[in-house]
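Presenting subunit A:
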Amino acid sequence: METHLPEALRATPEGREMERVLRACVHCGFCNAACPTYQLLGDETDGPRGRIYLMKAALEAGRAGPATRRHLDRCLGCLACEATCPSGVRYGRLLELARPRIETLAPTPAPQRLLRWLVRRAFARRGRAAAALAAGRLLRPLLPPALRRTLPPRPGPVPPWPGPRHRRRVLLPAGCVQSAAAPAIDTATARLLDGLGLSAVRPEGDGGCCGALSHHLGATGEARALARRNVRAWLPYVEAGAPLVLTASGCAAHVRAYGELLADDPALADGARQVAAAVRDPVELLEPHAARLRPAAGAPRRIACHEPCTQRHALGLAGRLEALLARVGFETVPVPEPHLCCGSAGAWSLLHPRLAGRLRARKLERLTAGTPEAIATANIGCLLHLAAAAPVPVRHWLELVSAG
Partner candidate 1 sequence: MPGSGPRCPQSAHSKARTVDYVVNQKAPSTDARACLAALRKALPDDALLTEAEALRAYECDALSAYRALPLAVALPHDRAQVRAVLRIAREHAVPVVARGAGTGLSGGALPHPQGIVLSLARLDRILEIDPRNRTARVEPGVRNLAISEAARPYGLHYAPDPSSQIACTIGGNIAENAGGVHCLKHGLTVHNVLRIEAITLSGETLVAGGAGLDGPGYDLAALLTGSEGLLAVVVEATVRLLPLPESARVLLAAFATVEAAADAVAAIIAEGIVPAGLEMMDNPAIRAAEDFVHAGYPVEAAAILLCELDGAVAEVEAELARVRAVLERHGATEVRVARDEAERQRFWKGRKAAFPAVGRISPDYYCMDGTIPRREVGRVLARIAGLAREHGLRVVNVFHAGDGNLHPLILYDANAPGELERTEALGRRILELCVEVGGTVTGEHGVGVEKLDPMCRQFDEATLRQFHALREAFDPERLLNPGKAVPTLARCAEYNAMHVRAGRLPFPELERF
Partner candidate 2 sequence: MGADADHAEALAARVAEAAARGEALRIEGSGSKAFYGHPVKGVPLDATVHRGVVAYEPSELYVTARAGTPLADLEALLAAHGQRLGCEPPRFGGRGTVGGMVAAGLSGPRRPWGGAVRDLVLGVRCVNGRGETLRFGGQVIKNVAGFDAARLMAGSLGTLALLLEVTLRVGPAPAAMRTLVLACTADEALERLAAWGRLPLPLTGACHLEGRLHLRLEGNEAAVDAAAARLGGTALDDAEAFWTGMRDHTLPFFAADDPRPLWRLSVPPAAPQPALPGDWLLDWGGAQRWLRSEVPAGTVRAAAEALGGHATRFRGGGEASVFHPLPPAARALHRRIKAAFDPAGILNPGRLYGPEGP
């Protein structure tokens, strides 16, 4: 498209990168077909093509109003648009670069800023997430219904982490929300890997959170600080050859972008790139071992597979989890519209509860169309969000599989 960014902006590398993205867009509109908010709301400004146009207008004019900010905030960040775009428009990157500038032009009002700050404070650290969930359970009757439903129950007892008996190591950081809400997932993963001759190791001294939440809520400083701590803590393992496995695809997707996040940090840029390159989604790690995997004892056999957006689009693994589960011996029911986000999208569901509910309802209808016994997914955010309203159990796939 014709684009005329102000000279001052074009003089910066970020400005030039934004211009490249804008010029790549030919305004064809294919992306709207894949966008969950456009499908729900039917308004051009709630789809990627319109959002790109809004960003272009704001950057060109040096002016933006609350409407622009609202429509950009409504973006789930699922990147289904990028996967669909034939012109190779890096929408996610444009959004990332444009957001802080638009924030300056049309600042988030105080109440919303407060809410985002609270979300970060509550969840973006391992210990804090646990405390927040515990507090939530205590205050359950006082919570609004939407939050009450999403609140996960207190986790049950967790079997022990297997000892580090194998030479081949896999790095399995604990993260924040998942370790508090569903610690059994990582333990099951560790036991599974143990059965395959791999020892999962919990690294010491990392940030306790990959930083995705902070990054997507616009707290770039905090996100970079967390990334730095993580890179410092994980790099030794990565340099020793351990793959970096994150069982929440949202985290895996974010850590894969550490290279770009810390590109201008002279001390850590290289390390960040190495760490990013070492990320393996569990699907990638386990595909070569598929022949040795089978459904775990007592696991439901007829399942609907919900591949998270981060896994499908950001990590580029669309279809792989479902194929792997089928190979392992599950009966995977067909799921229409697999590219459409469930509405969790990190903190998005907390900031846009009504839309999140509508997306969830639509997703659950598609997932249950084939009458599965359970829904299997690969991201804690999706899991908690779907479980709040699903008529069947929602499980992390790593808890459903064992090595034989």
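Observations, loosely collected:
We take it that a contact is a pair of C-beta atoms (placed from the backbone, for glycine too) under 8 Å apart; a residue touches a chain by one contact, two chains touch by 3 or more; residues count from 1.
A quick word on the picks: all candidates are chains of the complex that A comes from, given by their letters.
This one's a predicted model, so the numbers in the text were calculated from it and none came from an experiment.
This complex pairs subunit A in touch with one listed candidate out of 1 or 2: 1. Subunit A meets candidate 1 in the complex at residues 1-4, 6, 23-34, 42-45, 49-50, 53-54, 57, 60-65, 67-68, 84-89, 336.
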